[in-house]
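Here the structure is laid out as structure tokens; the discussion comes afterwards.
Removed: one protein chain of the complex. Kept in place: all other protein chains.
All chains are identified by letter, namely A, B and C, in their written order; residue positions are counted from 1 within each chain.
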């Protein structure tokens, strides 16, 4: 089902005074996974922005199942589907050592061109297609 | 309904290459608001942690309505209620200049003592009481 | 000697697994202090950037004297002088509870207009003047 995955390693500065990765950092991991997925498909979040095309997160749901710690290696996976005007990214993060689910997330994004919401972007529709074919 | 509010100002390093506050930073704002709310009620997240009592986020839902930018002042508000073992924080962030809603969030937290989930913490139940009385 | 000061409070997410504010976060504090100082003098780092004028840090020296912790309130102060093409910010951070020096920093900045280094910016020269008059 997942069509892209990226491996990370926890960096110590990402851990907070509880000694675990701070919750907000998982949003960084999820974002970086989406942007690397775009890059692999020849789409750059930065270049799109410079062309006036912005992928914007409208809503995010995250379930925290297990905390990552200093030194942990983990795998971040995603697939994307279309729901109305939204491109919905389904994302998970698994700890590599024991394949334990750490985070499950649903990230609703929309595309805005020069500040105006658009119904679809052909380049993104292709990514949805790819997910379907899986 | 909201029983606590805290004023912030966007810091430039919180903005990303789109020129707006990065989505993950709102989780920082929401966390800081909860921790300051605890402090105002003589509860320190850090001291609780040192006593083996951890308030842990189990789930978060965030709707992004309007982006904050460099220089923006905003108000972050919350109230908390009990749902089963969960302490559920309802949080909003409003831009101060025009009272526009920027983020609405629901943050489910649970209390863990020495790694074991507990059903309730009297100190937190009091905060729920305070919310009810409003 | 210092011509501007700003009060902050440590936010828990800024602390790392040692339970103290992570060293990199002091750079955030120092930057925010400089940008707020600019704003007080009717200069916006963001607006300058949009006009193609970028204040760029060329060099930074930081001495860490004492660690800030969860809940600490601190005061960040600065003055600025000119050294050749550089605007040099001298900055200190003091813990408020006991006036203890936490960080002393020297931040060399230069001004770049549309990618080209310039010798001076009248608006910044005024800030240097202000520091001298002190």
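The rule is short, and it goes like this: contacts are C-beta pairs under 8 Å (C-beta built on N, C-alpha and C of every residue); 3 or more make two chains touch, one makes a residue touch a chain.
The structure displayed is predicted, hence computed values, not measured ones.
Looking at the complex as a whole, the chain kept out of the display touches A, B, C. Of the candidate positions C:60, C:88 or C:128, contact with the unshown chain belongs to C:60. Where subunit B meets the chain that is not shown, the touching residues are 12-13, 15-17, 19, 22, 24, 70. Take subunit A: the residues that touch the chain left off the picture are 11-13, 15, 19, 28, 31-32, 35, 39, 44-46, 69-71.
Touching the omitted chain from subunit C are residues 17-18, 22-25, 27-28, 31, 46, 49, 54, 56-64.
Throughout what follows, only the chains that are shown with their structure count from here on.
The chain with its Cα centre farthest from the Cα centre of subunit C is A.
Rounded to a whole number, the gap between the C-alpha centres of subunit B and subunit C is 28 angstrom. Measuring from the averaged C-alpha position of subunit A to that of subunit C gives a distance of 33 Å. Once the centre of each chain is set as its mean CA position, subunit A and subunit B turn out to be 23 Å apart.
Shared interface positions of subunit C, i.e. residues touching 2 or more other chains, are given as 12-13, 15, 19, 70.
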